[in-house]
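Structure below; questions to follow.
Here the complex is missing one protein chain, while the rest keep their positions.
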Amino acid sequence: MSHDDTVPVGPPDARQTPRFAGPDTFARLPRMSDVPSASVALVGIPFDAGVSYRPGARFGPGGIRAGSKLLRPYHPFLDVEPWNVHQVVDAGDIDCNPFDIPAAVGAVERAATELLGQVDRIITLGGDHTMSLPLLRAHAAKHGPISLVHFDAHLDTWDTYFDMPYTHGTPFRRAVEEGVLALGTSAHVGTRGPLYSTGDMEQDRDLGFATVTTMEVAERGVGDAIDRVLERVGDRPVYLSVDIDVLDPAHAPGTGTPEPGGLTTRELQQILRGLAGNATIVGADVMEVAPAYDHAELTTIAAANVAYEFLGLFAG
Amino acid sequence: MSHDDTVPVGPPDARQTPRFAGPDTFARLPRMSDVPSASVALVGIPFDAGVSYRPGARFGPGGIRAGSKLLRPYHPFLDVEPWNVHQVVDAGDIDCNPFDIPAAVGAVERAATELLGQVDRIITLGGDHTMSLPLLRAHAAKHGPISLVHFDAHLDTWDTYFDMPYTHGTPFRRAVEEGVLALGTSAHVGTRGPLYSTGDMEQDRDLGFATVTTMEVAERGVGDAIDRVLERVGDRPVYLSVDIDVLDPAHAPGTGTPEPGGLTTRELQQILRGLAGNATIVGADVMEVAPAYDHAELTTIAAANVAYEFLGLFAG
Amino acid sequence: MSHDDTVPVGPPDARQTPRFAGPDTFARLPRMSDVPSASVALVGIPFDAGVSYRPGARFGPGGIRAGSKLLRPYHPFLDVEPWNVHQVVDAGDIDCNPFDIPAAVGAVERAATELLGQVDRIITLGGDHTMSLPLLRAHAAKHGPISLVHFDAHLDTWDTYFDMPYTHGTPFRRAVEEGVLALGTSAHVGTRGPLYSTGDMEQDRDLGFATVTTMEVAERGVGDAIDRVLERVGDRPVYLSVDIDVLDPAHAPGTGTPEPGGLTTRELQQILRGLAGNATIVGADVMEVAPAYDHAELTTIAAANVAYEFLGLFAG
Amino acid sequence: MSHDDTVPVGPPDARQTPRFAGPDTFARLPRMSDVPSASVALVGIPFDAGVSYRPGARFGPGGIRAGSKLLRPYHPFLDVEPWNVHQVVDAGDIDCNPFDIPAAVGAVERAATELLGQVDRIITLGGDHTMSLPLLRAHAAKHGPISLVHFDAHLDTWDTYFDMPYTHGTPFRRAVEEGVLALGTSAHVGTRGPLYSTGDMEQDRDLGFATVTTMEVAERGVGDAIDRVLERVGDRPVYLSVDIDVLDPAHAPGTGTPEPGGLTTRELQQILRGLAGNATIVGADVMEVAPAYDHAELTTIAAANVAYEFLGLFAG
Amino acid sequence: MSHDDTVPVGPPDARQTPRFAGPDTFARLPRMSDVPSASVALVGIPFDAGVSYRPGARFGPGGIRAGSKLLRPYHPFLDVEPWNVHQVVDAGDIDCNPFDIPAAVGAVERAATELLGQVDRIITLGGDHTMSLPLLRAHAAKHGPISLVHFDAHLDTWDTYFDMPYTHGTPFRRAVEEGVLALGTSAHVGTRGPLYSTGDMEQDRDLGFATVTTMEVAERGVGDAIDRVLERVGDRPVYLSVDIDVLDPAHAPGTGTPEPGGLTTRELQQILRGLAGNATIVGADVMEVAPAYDHAELTTIAAANVAYEFLGLFAG
Partner (left out) sequence: MSHDDTVPVGPPDARQTPRFAGPDTFARLPRMSDVPSASVALVGIPFDAGVSYRPGARFGPGGIRAGSKLLRPYHPFLDVEPWNVHQVVDAGDIDCNPFDIPAAVGAVERAATELLGQVDRIITLGGDHTMSLPLLRAHAAKHGPISLVHFDAHLDTWDTYFDMPYTHGTPFRRAVEEGVLALGTSAHVGTRGPLYSTGDMEQDRDLGFATVTTMEVAERGVGDAIDRVLERVGDRPVYLSVDIDVLDPAHAPGTGTPEPGGLTTRELQQILRGLAGNATIVGADVMEVAPAYDHAELTTIAAANVAYEFLGLFAG
């Protein structure tokens, strides 16, 4: 079967097979090994050795898959059927060493690179934000320097924690230093909360990021946020990285470093949908989902829906 | 005592009897059997055999009653005292077979019909949305074809699940087919989330529903939503059906099929209050409250306050 | 590969692949479709339409699989490696109609019968206890009338609920009536809690069951319980059915009808291990796991370990 | 109707009316106002102003009632039908001032005295242990000095906290001082945990209490505990007071001052059942149930079953 | 060391000392006893004897401290480093009698007065709202009659509960009666939910309060709320009292009397930040945090961030 000339394999029909039965893949989609080829792969990174506060994102991929069971085939706002227009699969999890961050970073880079050789685009389910660095490396190796749209309460452009260069607070400084990101074409969305010092914002700007804070979203609306992001990235290849803590803790308690004053799930949906047709999105991740702090799957369902928005953008 | 010529019996004064003591009725109001007659009855339907995903709404009525203990006598925004202007009672629960959906649908229709012979209006505490069908039948038998204002993340106008015509995803298609709803005078509010196919919206429109999505509420505001609903129902008899999942999961985690991107409790209050004086409301329900997934009574308190808004509308 | 002449396929090594990564099968074992043949299959029944109180066992199979990730290959007390001596697989879930109990009972009987044609023995992960009836039917069709060792707080030999013959409180009366159980060779273990009337015990005895109550376990010890069970079943083919509520609610809160005064997980382990080598066990299930009421995977881990004891008994 | 010459009114049949529907009384029994007379009344005291650590027992009575829904009519171990041999009712809650302990103690004494004029025996659902003092006063006024069997992790015979004589740590010293307890005929069961000083035990003995610690239960068995209690109380009128924290926190997390190393629910059942036929029990309470700290109704179901044991003892 | 001429002592650097290690003070700041003098002190009042519904605010101060560990030194929206411009300390908790409200009110007044003699301003972490009365007394003794900006779902200007003048529903009526508040210069923000009677609002106005309801915030925006508050307080000394239930229960479940339809944490941040530079704030508290009802530190983190906003206002 090919995604070019046949009907893609989708999940079982939930009106005949209960959603609470059957495969534990994302949205109950086929496993990568069950189809001959695929356009889009979802892949998990069960890793949290890079977190500075509440751990638990190692259970994020499994949690997001469990939270994805309610997803249905048609996205009415984007008017697409994300897994009917091309083959979407669940590629399982990337094995990585839970005790050795540099080893794990390397493993993820290799696995993502290999996967990008097999499919057009991947959506990563995390897992802590450390891993967006090797993911960006793999994407830059394929597409050249990338523009990043980074949804997060935090900047994640700090230098080191405990003298460690690879942590969940530092991936995007590393990415800039390594030339993985196209200079001056990236943006943070949803920034809020206290910082270490007055210099944090300045250094971040020096690294080439624009910032759309939640205060600005509150005051100017999501349309302004969309415009600023689109203006920033232009027509370059764009990678979307969503730290689930961009959402307010009320919407996403299951994460490691929650900050009050965040986006609602609705605002995040609005902004993501605002990118449809206006940006060349080559990859995406949704990270920092820590189910041990979740309640009633609030966070994992929110994260699964973010991945569904990615699928919608990829299918458009 | 009659609700026409005497002072209605209300709850004990919470400044003399603690709210955490005393009767476990809704808002600690009298039981129906404790007063000679009543204008408005709250009644529970502890039933969830019709749900397709997370069960537990069978405990909804009890949960909503527990969540109603903080309600006080005066509604400042509608400027009414909902249980002082006429007699409001708790009529207890409708017994229904937990193992046989058609039997239970029949039992609810009979019980609701009987209750509507005794009081002017009833407010139902659910229980799964399957039961809005027999409730609508009973109301249509009294008032003729009804206009429905349906607050829900989902359309609930699908045809069958597992070949079953009576489930929580199908009541309003049945109601249209049976002539219980007045054609072309009903509306969904709060619709969002993925659908089964591109045809879902079309079929729904063919069944005569207008739709106010949460994206539209976000973009155009609640005033627009109120206007469109009022325009739709005109001066016909209106039934309000609130699936608690119309609220965002952050506001109502205790439900069976949560969808991110929902209304806040404040927006729902605004829309319900916007109907005051502008619509002829003959009945109402608040459904799909599943306490096992709730936290700190978030959902049951929200549902109790929805019922309180109904009481305010009935008292105006 | 065949389980006769080659090394069985087991889970990935947890000292190289994290337990929190990888396949979501039971104990991370291979799927049935991934190996040419198998001796033992674990299969889920995500169904709870037959429950009389707290629902949620439809999520039991998924929960037990998640709770099984910590299982390791060697059972030191039985001195066996349960999945290294023959091929063990996860056969996924049996689809069954969540809205129609008789239809679902039929589907499970057909699926179990088919599966028993492919493997030697199956271990079922439930799902409500209604389904032990079709499971027993399928086993009796293969092995002739069965002796049941039934671990449960309740007798489950009532006649009907709400005039329904197939519910989670009635499977074993039906099984006796249908001749599926060998008369007078079955036993309840862990019985406790209030009953409907003085006649319940008498009727149960008339149906041919012996009873080992938790009071008796407390007073006489687990050795006596083992002896009485073994004496009861003799050398007939034995089916083990564990309602997880045989455990005290402190050990298994995640179930539908908890009763204080139950067994500890250690006592249940002792009794199950006491059967090793002394009974001809042809099938087994662990039922009534309702994750929505669980905490920190207490119940799902306990249930996964019960299934592991079954695997140990099968491997011995 | 009288409980002498007619059939008592019991709960609705749970095989026809779901347990999760209907009245929110204890075990779904009739309200006191619904029958002409009664032998036994259950009454709640929603009060917790006397607690020294985790509050929340004000919600205990409601919680225990919710936890009592699974109770069935026949107690097989005592071979009695607790509510079929005489009329048992739920008398609701005693109103008491949540802000003024002495006022509340007075209110409970008056209400309990009045209730003991209407029924033979009462079972109190608490509420904090402060209130066992006014309950004992009311019982002593009816029966003369009482022998207390006090199940608790703590002695509750301290003198004052913050100079306050009436708290949940002091009721039984007050009761001795007031002559409400018969000197030298009372016993603590389940004592454990650290004390304030070496003098605590001595003072307690001087007040006339014997003590059965959990260490002794562990080493000598429940039979020894029963013997020592029965020997202590002889044929005097006995009041049973169960602080739910006598149970291990694993069995009863929902309480204010948990102590590891407690009784199992099974051990408590054994000891209570050991009193049947051997002691003249005139009253009983189960206190200190704090649902906010409970999980999956572990504690409230345990407390409801303790009250059921009381009902069994009263019916024997 | 003095806060005038030396560098203030701050928390350990979280990039060298993990946030989850080290001191359990607010924001891991020094204890008052560890520095020679201080400008601002945070102090806890672990007290909840004055609550009318869900208790537990006695654990509020400890909970808020735990929730404050993620706070960092720089407030980018106010462009200040709250604990680097002057010395901020944690002064521990005020001891107060948990069983005697008037005694506790007196103890808090004395302790706050003493503390205000040692530092310029205090931020109180509560604890129930009863204690804002003695706090206001202490502030009025230092600054003369105060203007109150009171963020709360409720008015807290009722007269008595159970004839008690000092409860969490009555502090601001007492404060007006005592002349502690400057007449006609105070405002409630966030008011919503049902009231006792039509007279409540009138009496509140007669006591000199203006009210900004959440409906008004929804309809007119936060800018209007800020303007009305600033206009009300003018250039008088202002005390900010935040009952955490001003937030929607989705944002702050861990409180005693939750009301749907509240502010988001972002709106509260906007309003508080809108006061910067425009009001003379002399003191502040954040009250009614009840961790037993919290989830994943949603409420305690929100409250800690409110206190951080206070620190930002004080540092500006």
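First chain written, first letter: the chains are A, B, C, D and E, and each begins at residue 1.
In the analysis below, a contact is a pair of C-beta atoms (placed from the backbone, for glycine too) under 8 Å apart; a residue touches a chain by one contact, two chains touch by 3 or more.
Please read these numbers as outputs of a predicted model, since none were measured by experiment.
**Q** What are the shown chains in contact with the chain that isn't displayed?
**A** It touches the following shown chains in the full complex: A, C, D, E.
**Q** Out of D:G127, D:P171, D:P249 or D:G312, which touches the unshown chain?
**A** D:P249
**Q** Thinking of the whole complex, not just what is shown, which of C:I122, C:L136, C:L181 or C:A250 touches the missing chain?
**A** C:A250
**Q** Which one, A:D100, A:E177 or A:E202, makes contact with the chain that was left out?
**A** Only one listed residue reaches the unshown chain, and that is A:D100.
**Q** For chain A, which positions touch the chain that isn't shown here?
**A** These residues of chain A touch the chain that is not shown: 48-50, 52, 54-56, 58-59, 97-101, 161-164, 167, 292-293.
**Q** Across the whole complex, list the residues on chain C that are touched by the chain not included here.
**A** Residues 14-16, 18-20, 69-77, 79, 81, 222, 248, 250-251, 264-267, 269-270, 273, 295-298, 301-302, 305, 308 of chain C touch the chain that is not shown.
**Q** Since one chain has been left out of the picture, which residues of chain D touch it in the full complex?
**A** The missing chain touches chain D at positions 52-53, 158, 160-162, 193-198, 200-201, 213-215, 218-219, 248-250, 253-254, 257-262, 264, 293-295.
The working rule: only the chains that are shown with their structure count from here on.
**Q** Where the centre means the average of the CA atoms, what chain is farthest from chain E?
**A** C
**Q** Go through B-D and A-E and name the pair with more C-beta contacts between its chains.
**A** Result: the pair with more contacts is A-E.
**Q** If you line up contacts by residue number, which pair in B-C, A-C or A-B shares over half of them with D-E? Let me know.
**A** That would be B-C, since it shares over half of the contact pairs of D-E.
**Q** Report, in whole Å, the distance between the mean C-alpha point of chain A and the mean C-alpha point of chain D.
**A** Spacing between the chain centres: roughly 55 Å.
**Q** Can you give the whole-Å distance between the Cα centres of chain C and chain D?
**A** 37
**Q** Find every residue in chain A that makes contact with two or more other chains and list them.
**A** If we look for residues of chain A contacting two or more partner chains, we find 16, 18, 20, 248, 250, 264, 295.
**Q** Name the shape of the chain contact graph, picking from line, ring, star, complete and other.
**A** Topology of touching chains reads as other, fitting no named class.
**Q** Throw together a list of every chain pair that touches.
**A** Those chain pairs satisfying the definition are A-B, A-C, A-E, B-C, B-D, B-E, C-D, D-E.
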